[in-house]
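Complex shown without one protein chain; remaining protein chains in place.
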Amino acid sequence: MLKIQELSKKFGGVHAVEKFSFEIKPNHITGLIGPNGAGKTTAFNLITNFLPRDKGEVFYKEELIKKSSAYKLVKKGIARTFQQIRIFPELTVKENLLLAMSHDYDNWWNSFGNIDENLEEERIMELLKEVNLEKYLEEKAGNLSYGQSKLLEILRVVATNADLILLDEPAAGVNPTMLRIVEKLILGLKEKGKTLLVIEHNMPFLMGISDEIIVMESGKFLCQDLPEKVQKDPKVLEAYLGG
Amino acid sequence: MSELVAQLIWNGLVTGALIALVALGLTLIYGIAGFIQFAHGEIVALGAYNFMVFHKLMGWEIIPAVGISVLIMIIIGLILERFFFRPVREKDPMIPLVISIGLSIGLQAIILIFFGPNILTISDKTHASISIFGDKILATPSQIIAIISAVILMIGLGVFLKKSKIGKYLRAVASNREVAQVFGMNIDNSMKWIFGIGAGMAALAGIFLGFEQNLEPLMGVHISVKAFSAVILGAVGSIRGAIIGAFLIGLTESLLVGMGVIPSGFTSAIPFVILIGMLLLRPEGLFGNRFESLRR
Amino acid sequence: MKNFTIGLILGILVVFGYQQLNYNPSVNSSEAIVIGGIAPLTGDAASLGIQTQEISNMRVEEVNKEGGINGRNLEIIWEDGKCTPGEASRAAQKLIGIDKVSVILGGVCSGETLGATPITERNKVILFSPISTSPEVTHAGDFVFRSAPSDSTQGMVLADYANKHFKRVGLISENTDYALGVANVFEEIFEGEIVREDYLSTESDFKTRITKLKNEKLDALIINPQSPPKYEIILKQLQEQNWKTPFLVNEVAAGNAESSIKFKDFLVKNKTVGANFIVPESDELNDVLQKYEAKHGKKVEYLNYTGTSYDGINILIHALSQVENISDTESIRDELYAIKDFPGLLGKVSMDENGDVNITYTLFEFNGEEFIPISE
Partner (left out) sequence: MIEYIFSLIIITSIWTLLAQSYNLSFGLTGLFNLGHIIFYGIGAYTAAILNTRYGIGFFPNLIFAALVSGAFAAFFGLLTLRLSGHYLAIATLGAAMIATVVATNWVSLTNGPLGIRGIEEPEFFGKIIQADSLEFVVLMLIIVVFCNFLLYKIFNSPFGRIQRAIKDDEIAVRAVGKNTFAAKSWSLILSAAFAGIAGCLYTHYRLFLDPSIFALPEIIILILMVVVGGRGNFKGAILGTILVIIIGELPRFIGFPDNIIGATRNLLFAALLIGTMFTRPQGLFTFFTEKE
């Protein structure tokens, strides 16, 4: 589904990401872990073209992704969330999702025409019901709680109906009840045939949902294995406890 | 020919020095407070007018008159920070920017009401120029003092920021204000420092500008607009960048027009042609880094 | 918060409305004849604008003390034209729309006069400029008159002198309507080479241009500013670079000795000749100057424009007195065209078919104290 080869990026003298290669299978949830500063988010930015790659290639569904601008990837089916939540506070929840849906209105002329809102609204209500946020439809996104905003950002990614979804710490700062909703949502996506790559520090949560785990340390690939094996692997423990 | 070039370079250095004095204040404020202070030009103008009042009207000697004018402007700089910029410091940086635009037109109106629209000169004595560097260059005493003091202040500021305790403190605040706050650093008095230093240098620039040209309510606008370009040219927040940007503008303007490359009618467009041209090549400025866009 | 804003708007509307109600324009009532006045009261040209306003008001007070025009007092409502066409036309709109004036004294800057002409011509309102000298004003309209000479004559006089004395000259000229008028005419008539340096009114750093001109081996330098402050900065920076050729200056410089006196040795050493129209010595002129100084506690800044503005208001008062109903602007216009040998400070003033006066420029030399007419 997604093949990365020799990915590397240097800031000044620092190798944020060095010869990082891995592959994730379709319809799998793959976790990406590593101590702080291992370069996980930088890797995300490099894969999704938010940051220009120094070296390395990215293959998505066997097709080489050129260094084009980030927005084009969404149309190809790759969508992501961010470490700090990036939703549109001044827009309503409905508008936040509408934006993600109408990506086929990209040529400017018919983006003036009004899309068939009620067809979209059904789908939005459906999505919101999954995370019981439906009563916030017309609420300004800025007024949502932290947890609710996190959910909204994930829903927005789902709304782009991308096949490959990259989540950057979806569970961070989310209370337990909300966490179960996030878990249900992620697993639901997998059933719908989506492929997910998830950066997360909440180990029990991640291990529970992942089919495979990739471990990164100071920009380099450490190992890629089943969750149980990775937990017991001495190299991983040493990386976390500070080698 | 070489005499012409030498004189042009000297003219460029003088203009560059004045722009640098203004740009340094702007860079400090932008680096730490996060917005371009549009009313900085009016502080330059008020500095010149203050000096004129003390020196020409009240007959003080030059040195005390400079001292008092710079002091008054530092106080005004602190007042502006305390009452106009502190209340909105945590808000989106566009708000203090628009407030500074409002302050700019307000202060211009106040200068107009107090000092009238007519053009005033800073002192009646016209100083004959003396030739220096083996009489290749003609310079007035005020120009020479302007360059010397500008260089001293630049080095002084550099040393102050690097070596002194407060300097390190300011640089820490500049790098990340939230983190600094977490460590209990007192943001308020670092703001006092930068607005005070910025206003003081701007007042000095105003006084030297007064010697170069006449005093008019809009004198501040013309030089601060060039200083904005210098600040951005050098990559905002970098002292070294602002100084080099200022001298780049001063010298280019002087040499391009002086050598007849550009018709003199286009002189006041040169700083911006350089700025926009440069922003296309290196959007993050001469010394900045590419990360600007991703930061929150 | 809501009622604050509603209160704010209502307050403004009330003030605005109240202001309108009791502000009944007193035009056409029997007591006073009201005319409009447009002059730059702020900005670079304010010093000239305010002087024109002061001289005109001074003369109006005198006339009113002597019984006014056919027993009716004269009153001028002044609006700030800011030396730009946009503001001048808005001022004209207000004077014609609100104050119902049928005669406007002004603009001072040529840009003001040209900006106001579309509105005054359409409403057949007399526009009488005491100062504007741009050649464009000559054909600006049937109801447009002026008591100052056109720049084209000034350019000619300067060029003739230059042709006699110089082969290669430098020209520092301000990019404004007035200054360009003079510069363009000069360029047409001068046969020698010209090295031209233009500058915007917002600029005040001429060091670079002077350095460049110094390298051009010139016989003379023509200084062509729009306002005295620019003239003074240019002289200051010329002096700082030890400029060593004769100067040829326009009327803005030659018209007020005060600026030149600040640099008198420098100007005398280099020999300075300027074009201006004669304001001949006369006790009437001295009387006006003394009254002005007594009233305002300062000397007149522009001697030549004192002449044109004083003559201007007098010509206008004369024309108004010949007409019973001042809203009959056609007859006022005919009266103005009929002005022949009107005794003014500038001598016998006559109006030609374009509303221009027969005043011509002559040459003056600066002797350190003032500009004295020279033959040539």
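A, B and C label the chains in the order they appear, each numbered from 1.
Methods note: a contact is a pair of C-beta atoms (placed from the backbone, for glycine too) under 8 Å apart; a residue touches a chain by one contact, two chains touch by 3 or more.
Worth saying up front: this structure is predicted, and the values here are computed from it rather than measured.
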- For the chain that's been dropped from view, list the shown partners it touches. A, B, C
- Out of C:Trp78, C:Phe166 or C:Tyr305, which touches the unshown chain? C:Trp78
- Item | Identified contact with the non-displayed chain, of B:Met58, B:Ile79 or B:Val98 | B:Val98
- Quick one: say which of C:Gly97, C:Pro343 or C:Gly368 touches the chain that got left out. C:Gly97
- Note on the structure: Given A:Lys75, A:Lys192 or A:Lys229, the residue that touches the chain left out of view is A:Lys75
- Message: Applying the definition given at the start, please give the residues of subunit B touching the unseen chain.
- Response: 30, 35-36, 84, 87-88, 91, 93-95, 97-99, 101-103, 105-106, 108-110, 112-113, 116-117, 221, 225, 228-229, 231-232, 236, 263, 265-266, 268-269, 271-273, 275-276, 279-280, 283, 292-294
- Those residues of subunit C that touch the unshown chain are 1-2, 5, 8-9, 12-13, 15-16, 19-20, 23, 41-43, 46, 50, 53, 78-80, 82, 84-86, 89-90, 93-94, 96-98, 111, 114-115, 117-119, 122, 134, 136, 140, 175-177, 180-181, 198, 200
- State which residues belonging to subunit A touch the missing partner chain. 48, 50, 69-75, 79-82, 86-91, 95, 98-100, 102-103, 105-106, 108, 111-115, 156, 160
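The rule we apply is simple: only the chains that are shown with their structure count from here on.
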- Farthest-lying chain, centroid of Cα atoms versus that of subunit A: C
- subunit A to subunit B, mean C-alpha position gap in Å, rounds to 46
- Note on the structure: Between subunit B and subunit C, the Cα-mean centres are separated in Å by 37
- Message: If I count partner chains per residue in subunit B, which residues reach a count of at least 2?
- Response: none
- Query: In the complex formed with subunit B, which residues of subunit C make contact?
  - Reply: 41-44, 46-47, 175, 197-200, 202-205, 207-209, 211-212, 214-215, 227-229, 232-233, 236, 239-242, 262-263
- Query: Quick one: in the complex, what on subunit B touches subunit C?
  - Reply: 1, 3-4, 7-8, 11-12, 14-15, 112, 116-119, 121, 124, 126, 128-129, 138, 140, 212-214, 216, 218-219, 222, 253-254, 257-260, 263-265, 267-268
